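With one protein chain removed, the remaining protein chains of the complex are shown where they sit.
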Amino acid sequence: MIDSTVLKVRDLYVTYQSSFGPVPAVRGVDLDIALGETLGLAGESGCGKSTLAMALLRLVPPTTQISGSILLDGQNVLTMKPGQLRLVRWAQASIVFQGAQHVLNPVQRIGAQIDEAIQLHHGSTSSTVREMLALVGLSDTRADDYPHELSGGQKQRVMIAMALSCNPLLIIADEPTTALDVMVQAQILQLLDNIKRERGLSMLFITHDLSVLSHNTDRVAVMYAGRIVEVGPAEELLRGSIHPYSRALAESFPIIGDPKSRHQPKGLAGDPPDPNLLPSGCPFHPRCNVAIDSCKSIDIKLSAVAKSVDRQVACVHANDESRSVK
Amino acid sequence: MSNRYVIKKIIGALLTLFAVVVFNFFLFRIVDRDPLSKYRGRSKLSLEQREAMIRRMGLSGSKWDQFVVYIKSTLRLDFGRSFDSTRPVLREIADRLPATLILVGISTALTIGIGLYIGAKAGWARGSRFDRVSTSGTMVLYATPEFFFGMLLLAIVAGRTGWFPTGGLRDIGANYGFVDSLLDRAHHLVLPSLTLTLGYLGSYSLIMRTSMLETLGEDYLTTARAKGLKESDVMTHHAVPNALLPSVSVIAISFGFVIGGAITTETVFSYPGLGLATADAIRNTDLPMLQALFLVASAAVIFLNLVADLTYGLLDPRIRHST
Partner (left out) sequence: MSDSVASISPRGMTWARRKRALARVWRELRNDRSGFSGLLILLGFGLVALCAPLIADRSLLLAAAGRNNPDLAGPSAKFLLGTDDIGRDILAQLVWGSRVSLFIGIFATVVAVLIGSLVGLVAGYVKGKVATVLLAIDNFFLVVPFLPLAIVLAVILGRSPVTLALVIGFTSWAGSARLVRAQVLSLSERGYVERARALGANSRHVILRHILPGVAPLIIANATLIVPGAILTESTLSFLGFGDRLSPSWGKLLDGAQSSGSITLNAWWYYLPPGLCIITVVLAFTLFGRALERIFDPRLAGR
């Protein structure tokens, strides 16, 4: 086990500068992704998950402060010089962005957009546009098309082809199926899954929809207000989440294969907190239905739970026998 | 670009041109009830000469008859004779057209090229030193009447240093060979084209800066950065091609301004083109000349607009591939 860890994030803080002052979007996150492993990262919009994804390749606005460390294949992304960083981008880790409508350049042929990445990193790949299109199930005549000539699903396939074109170790999939209809969603998820298996890729799969994570992830982390509040093996966590936020998130979506959940979807009241006005203590306590007095003052850290070696939770109730299993 | 798009744009341009021709008749035959009264030499005309002139100008008969005569002669490019020189207007215009084409052509190319470059760079680096300096600079350029520029250039560069001629198209009386004569004409072109270029640089660069700002937040720029592109390549390969699109249509509209600028610029430098002809026609109330010059200017702007529309079609695949 010298280093099968592809991505190792320690104590990551990301703070935006806005006209109203600094906005702490990510506040002390640790993450590990092993070779060939898929980590699901879930949370409502505004919890900092997309910021985290962007920060991994330093794609945040230049005024943003980032601290901690991001080791990608053992090298710290945060201390790289710009030239070195550009070599790492896409060649070591690439991103499948959400909403492929706007992430492709509308006035450039898609073949040229894929080829641009290949040419840029020709040291790390010998793939061709034609191969990449075939890989995602598109005919090579599509290379001459412009983005507006493709459907949403086809654009997302192009995005995936582009992300794979330089043979990265890690794919960051940032809500890759959001703007798509359900049938296409399933196709894209299947495609990502197949490719990942074939190529032994690591993946960070970001979503607000826990149900998407159930069968294609090894581990799941749940994020709230810029922090990870629960992390553990996917199967275990989705079956029985411990943190009240994870539980609420899980209940707000129907579980595939469980018709009962479909009839009683439960929403989570309220909105995630404004990063500028975080509540005291545990940031979730104002929306939590099991909060106790100490939650208002004690900001509890992520720590291992007694019943499982692989799980960590940030909640006072983490070790309550009665609550841990629903 | 689909044929339908091209045909639609060409028909649109022809319709506008026709509207200008009709509007021209309206202005010179209906708003102006007695065009001949503006002819200075009219008191010296005998009754017969006067009748002949009315016939020649197509001023006899009902308004409809006049309109038919007007349309027929316009189609033959027969604009009558200049009040001032009494030569055919078409001849006057043909003689002066090349000088103006060269001046306006050079200045338009320079002002669009430099303006777009400055605007793109300023918008890309919003708030930077370059942005602040160039934006205030272009605002001052925008606020300056181009003929005042010309006067300053004349006073400073031509008057004080004598590096450049103060006016005209070429040295009168000098007997140059082919190359020298070409150089001499270029020498005379420097200050007028500099004036016209500086005069409209400001608007072009402000337009481009605005559309650049609009593309700054686009997701495909993040994609390009994530792919590992250099900032300069993100700008030239992805931001600029997209920012150019909205600029092209605004630029098309401002061709009319450059053509207007040619009138005063040629006046300042006594540059014998259509602009100077316009200024002379104003001072002499030379209606036949003005009428034709207005048609020529409008036709030129309509044509340039058509070119811009077709360029837009080429640049934007969404139009190029639409049916």
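Order of writing sets the chain letters: A and B. Residues in each chain are counted from 1.
As a working rule, a residue touches a chain if its C-beta (ideal position, glycine included) is under 8 Å from a C-beta of that chain, and two chains touch if they have at least 3 such contacts.
As the structure is a computational prediction, the values presented were derived from the model and not from experiment.
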If the full complex is used, which shown chains touch the chain that is missing here? B
With the missing chain put back, one of B:66, B:85 or B:210 would touch it. Which one? B:210
Listed residues B:57, B:169, B:194 or B:259, member touching the removed chain: B:259
For the chain not shown, which residue from B:106, B:194, B:208 or B:302 touches it across the whole complex? B:302
For the chain left off this view, which of B:97, B:114, B:282 or B:307 is in contact with it? B:282
Listed residues B:47, B:75 or B:143, member touching the removed chain: B:143
Which positions on chain B touch the chain that was left off? 16, 19-20, 23, 27-28, 31-32, 38, 126, 139-140, 142-145, 147-148, 151-152, 154-155, 159, 166, 210, 213, 253, 255-257, 259-260, 263-264, 267-268, 278-279, 282-283, 285, 287, 290-291, 293-294, 297-298, 300-302, 305
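In the analysis below, only the chains that are shown with their structure count from here on.
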Chain A-chain B separation of Cα centroids, rounded to whole Å: 55
Contacts from chain A onto chain B in the complex sit at residues 54, 57, 59, 86-91, 94-95, 97, 99, 102-109, 116-117, 120-121, 146, 148-149, 162
Residue ranges of chain B touching chain A (in the complex, touch as defined): 218-220, 222-230, 237-238, 241-242, 245, 315-318, 321
